[in-house]
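Beneath this line is the structure, given in structure tokens, with notes to follow.
For this view, one protein chain was removed and the others were kept in their places.
Think of it as A, B and C in the order they're written, each chain with its own count starting at 1.
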């Protein structure tokens, strides 16, 4: 399996921010992690406050750590709050219960994750998917 | 943009505590942070117990980190508890969901934040605004 | 034993910074802790970078935690590095091996500590003593 490259990670960041500007989103922080949960590329737009990186990273790390996009994790947490609030503490806050953390796959294998924070969870996730699409890594786009 | 000075930060602290004594508030802790979230000035009144500093700082840092006064953050948290409880863990507890954390602006740009803890959130916030007014930094006072 | 008051702590800060400006010291951070190691007052001068508060606090907390001014702790650490480097980790970095952390006593009893960082350790300590003198708390001044 070919690992996620810096070039691909930067294409995700660039594509996500292009989409955000096109839709007039709030200022965003965008991070891309490799399969081990380690950052590859990151950008925080002018006006995005400093917790946005922490939250974006928590989304991406949470998706990798649990093996599911944070949209799914948020749904699970809503139905089992006591367990997932405990998990948040267990993993040192490296999980976030809101859409915007999306796994990156190549040929069906997880090679990383993208996390975005700054606007609504739905908007953050849309921008993340736009970034994956721009990088040619949006699995669901396959014909 | 001119950064928040120590002189201004001390004026905020002095003004907030003068207001607190004038209204007979509980003993308070007052902290003023610069735009990067780093403390500039702090005072804990006689009788204010030691978590009051931690809570005051969490209010001020939370306001800066999210870009909104903690009155607003408290409202958001009430409507999306799972996400915001997770955020609190993600940022190491450096956010507090109660009024009393107020952004400091100059010419519309955030240059810091004040955080107060000790009485009710409403009273804490009133004292914070009194401190900003005394320092000539309460934007809403503009005619 | 009467606890260190906010008024006394602020007099220490004011006196220390007046002395610093009089001698043309580098920008300083000054913190005053109570006997339990909890901050009572703090000021960071314009131009003092943000680690200065952390170091000032480590000096003051270290003095309280070990029961000796940091001038003494620095001498001990020079003679027993392995032990004291380990202690630094044990206490989470809340100790600093340089002058500038000075115990505050009333009638022979420790009621707090002052910590200063920004210039040389010697200068930091001189300013701390000037602050204690201004507040009427420099034991060695007794006739």
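We adopt the following convention: contacts are C-beta pairs under 8 Å (C-beta built on N, C-alpha and C of every residue); 3 or more make two chains touch, one makes a residue touch a chain.
Keep in mind the model is a prediction, meaning the values are calculated, not measured.
Student: From the listed residues C:64, C:77 or C:116, report the one that touches the chain absent from this view.
Tutor: C:77
Student: Check the options C:6, C:41 or C:95 and report the residue that touches the missing chain.
Tutor: Touches the omitted chain: C:95.
Student: Which residues does subunit C use to touch the chain missing from this display?
Tutor: Listed in rising order, the touching residues are 49-51, 54-55, 58, 74, 77-78, 81, 84-85, 88-89, 92-98, 121.
Student: Please identify, in ascending order, the residues of subunit B that touch the omitted chain?
Tutor: 1-3, 34-38
Student: Since one chain has been left out of the picture, which residues of subunit A touch it in the full complex?
Tutor: 3, 5-6, 9-10, 36, 38-46, 50, 53
The rule is short, and it goes like this: only the chains that are shown with their structure count from here on.
Student: Sort the chain pairs by how many C-beta pairs are in contact and tell me the top one.
Tutor: By contact count, the leading interface is A-B.
Student: What whole-number Å value describes the gap between the mean CA coordinates of subunit A and subunit B?
Tutor: Whole-Å distance between the two chain centres: 31.
Student: In whole angstrom, how far does the Cα centroid of subunit A sit from the Cα centroid of subunit C?
Tutor: The mean C-alpha positions of subunit A and subunit C differ by 44 Å.
Student: Can you compute the centre-to-centre distance for subunit B and subunit C, using the mean CA position of each chain? Integer Å is fine.
Tutor: Centre-to-centre distance between subunit B and subunit C: 26 Å.
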